[in-house]
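Beneath this line is the structure, given in structure tokens, with notes to follow.
On to chain A.
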Amino acid sequence: MEWEFKSGAPIYQQIVLAVKFRIANGTYPPGSKFPAVRELALEAGVNPNTMQRALAELEREGLLMTVRTSGRLVTGNEERLRMLRMELGNSFIGDMFVNLRRLGLSDEEIVEAVRSWRQEAADRGKSLPDEIDGQAGTPASVKEGQNI
Partner candidate 1 sequence: MLGKLLKYELKAMGRIILPLYLVLILASALFAVNIKLNDKTQSLSGFMNIISIVTTILFVACIFVVVIVMFFLVVQRFYKNLLGQEGYLMFTLPASTLSHILSKLLSSLIWIVIGLFAGCSAGFLMVAIISDMKTFNEFISEIMWNLDSLVGSGSIVKQLGMAVVILILGIMKSLSEIYASMAVGHQFNNHRGLWSILAYIGFSLIELGISYLPFVKKITVQLTEQGGFLYNEQFHGTFAIAVLFSLIGILIYGAITWRLLDRRLNLE
Partner candidate 2 sequence: MSIFACQNLTKRYGKLTALDNIDLELESGRIVGLLGPNGSGKTTLIKLANRLLQPTSGSILIDGKAPGVESKKNIAYLPDKEYLPDWMNTRQLMHFYGDFYEDFDPQRATVMLASLDIPSDMVLKKMSKGTKEKVQLILTMSRRAKVYLLDEPIAGVDPAARDYILRTIIQNYEENSLVLISTHLIADVESVLDEAVFLKQGHIVLHKPADEIRTETGKSVDEYFREVFRC
């Protein structure tokens, strides 16, 4: 599993985001045991303090929990996970709007374009691609550190 870090944003923030995606897409399943700081830092090639900071942030946001004897667990709370998926999903959607607006489309035109794209794909019997450019996750806006 590759961890990729970009230049402009603090690494701990990028880690928070990467872990959020991995929780959302099931790489770290709900309720499962979360890897130890040192192990994850090693895997990601980052300073353990930086990793610790990121994980502490995720704990603060309720996505990870420290259990006294067993280390960290991913939350099993369905509601919280649903909110996470929405949060991440909205950033993709936000990205899409930003990009299409740049092409001159109005918001209504964008919604219409989404509908017809979906229809066209269904007509051609194609299944939706799971990946864009080989990367499952991290929308462009988040990569560049912009906020919608």
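Selection criteria: all candidates are chains of the complex that A comes from, given by their letters.
Throughout what follows, a residue touches a chain if its C-beta (ideal position, glycine included) is under 8 Å from a C-beta of that chain, and two chains touch if they have at least 3 such contacts; residues count from 1.
If you're wondering where the values come from, they're calculated on a predicted model, not measured in any experiment.
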Task: Single touching candidate for chain A, where 1 or 2 all sit in one complex - done: 2
TODO: Mind listing the chain A positions that touch candidate 2 in their complex?
DONE: 5, 7-13, 38, 41-42, 44-50, 53, 145
